[in-house]
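A single protein chain has been omitted; all remaining protein chains appear in their positions.
We just call them A and B in the order they show up, numbering each chain from 1.
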Amino acid sequence: MAKPKIAIFDFACCEGCQLQIVNLEEEILSLLGGADVVEWREAMSEKSDEYDIAIIEGSITRMEDEERLKVIRGKAKVLIALGACAVIGGINKLKNNFDDLEEVKKCVYGKAAGKPHLHTGPTKAVGEVVQVDFSVPGCPIDGKEFTYIVRSLLMGKTPEIPEYPVCVECKANGNPCLWQYDQVCLGPIIRAGCGARCPSNGFRCFGCRGYVDKPNVDAAKDVINRFGLNIDDLKTKMVLFGSRQEPTIYE
Amino acid sequence: MCQCCAEKKDIYLPQLATVADISQMNVTEKYLRLAMDDGQFDFLPGQFVEISVAGIGEAPITISSSPTLGDSFELVVRKIGRVSGAIHNLKRGDKVGIRGPLGKGVYPVEEAKGKNLVFICGGIGMVPQRSFINYVLDNRGDYGDVAILQGTKSYDLRLFTSEIDAWSKRGDVQMLETLDEGDPRWKGNVGVVTKLVAKIETDLKSAMILVCGPPIMYKFVLMALAEHDVPHGNIFLNLERKMKCGVGKCGHCQINHAYVCMSGPVFRYSDLASLPEAI
Partner (left out) sequence: MTVKKIAKSDFTSFVDALIRTEKTIGVQAKGDRFDFAPLESAKDLRLDYDVTLQPPKKYFLPPSEVLLTFEVGGPYQSQLDGQKFILLGVHPYDMVAINQMDELFQQDNCDVHYVTRRQNATIIACDVAKPSDHVFASSMGTAVVKKGYDILLTDIGDSFVAEAATPKGEQLLAKAKGVKADAQALKKREDVWARNKKSLNKHELKCDPAYLPKLLAKAYKHPVWEEKAKTCFSCGSCNQVCPTCYCFNVQDDVNWDLKTGQRVREWDGCLLDGFTKVAPAHEFRKARADRFRHRLYRKGAYVPQKIGGQIACVGCGRCVGACLPDIANPVSIYNRLIDDLGIG
């Protein structure tokens, strides 16, 4: 059987998720044993129009990017969204909270705001433009999870991404709940799979992997009340990754 | 130290089996016949196996053949997940891992002797029932009347069509089949399987009733049987759950206090009174 051809493309993002792949070092060589990487701007100069698996990093903010993505989708047998920007829109979706994008642009870029490459619209996750077959959530992605997903696909099996929240992995790591240390941790409503990396190192969960399928909004409201907080306290913690994401506790 | 640990016997360790035969039955179902590499395999109708495809995982599948088949056994697998999907890609001669036979709740092979039997099957519910049906037919003299009811969603999803034809042609089996949806190619009954209950010729009150089908079906079949005052002790339901470990540990198949993999998968209806999660 011929090795499947993999191409990696980046859109609006910091390219940090690709860096996570580069950082896999020896595992990349193993990956190359099972597949041919035919296009990957961050790591190689070749380009190719033929590929089986397209890995998309970044969110979609420009019309021309939508078109480019649709072309890629048309060629790829399997399309994987890589990282928070691609999977849920990520930090880039922050701007969708503002009604006047022109004003946002001026605020951020000042005089350069008029340059043509900054002509962008509201941010979309990859799945809002084309059909996504598999997602690798996280900001950045978890290298171990990424390799597991790729190996699974090369084996012809659907990778299993947790349906349960971060608390499961956090408790399995033997951590106390960060809420007891006055941190508004999003763990109970955010999809696990990261190994609870942030809470295990003393930082609250920022929600980079997106919500679980059925987050309990009533429970979240109950908890913020019991801790003497209000809905805005929670919103400010959720806005980084949770902006305009469905389902949402925004009303 | 217990014996199993002295021998390092591992309840999770599959034994290798070889795919002796494999074929597509319809759009979603694959048939396969397996032979254990060490030759040993004794089971009772109603028991299941955990089948492993290396690297993909393990899934519980009830044995579809009768123990009277001989050295090999048959499974029918619907493509719904990772493991079943990988099973669909197997070829003759491939190796799989098998743990089992598992399950202590089996068909009442002995108790049913001399009694009249009614099999009520919905869709792939025929698959596990077929093990006992063929056992009964291979020991025909030991059992009374036999009625087999099969309800299938649509014409293209019918299973074991040649076997069902053969059963209908036998003089000693009442074979009743229906489709939920009518079809130009279908001349028989149309409607849900419960509609066939009224057509059963044998006395229902004294018969053993064996039921297997999709979860939704049980409630309606039991309502239909209640109209005929069938004693609950005479009804056997094949309940399948997520029997992940198959040996009473992992907890996934638990319905109230019972582990389906241990007490089932075949349950006597009168024993389900304390298991509200069963139906």
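Throughout what follows, contacts are C-beta pairs under 8 Å (C-beta built on N, C-alpha and C of every residue); 3 or more make two chains touch, one makes a residue touch a chain.
From a predicted model like this one, the values you see are computed outputs, not experimental measurements.
*Asks:* For the chain that was dropped from the view, give me its touching partners among the shown chains.
*Replies:* A, B
*Asks:* What residue numbers in chain B mark contact with the hidden partner chain?
*Replies:* The list for chain B reads 1-2, 4-5, 8-14, 16, 52, 54-58, 80-81, 94-95, 97, 215, 240-242, 244-245, 247-257, 262, 276-277.
*Asks:* Go through chain A and note every residue touching the omitted chain.
*Replies:* Against the left-out chain, chain A lists 27, 30-31, 33-34, 147-148, 151-152, 154-155, 160, 163-165, 167-168, 171-177, 179-180, 187-189, 212-216, 218-220, 222-223, 226.
Please note the rule applied: only the chains that are shown with their structure count from here on.
*Asks:* With chain centres taken as the means of their Cα atoms, state the distance from chain A to chain B in Å.
*Replies:* One centre to the other, that is 43 Å.
*Asks:* Provide the residue numbers of chain A that touch chain B in the complex, in ascending order.
*Replies:* Interface residues on the chain A side: 155-158, 160.
*Asks:* Within the complex, which stretch of chain B touches chain A?
*Replies:* Chain B reaches chain A through residues 55-57, 81-82, 85-86, 89.
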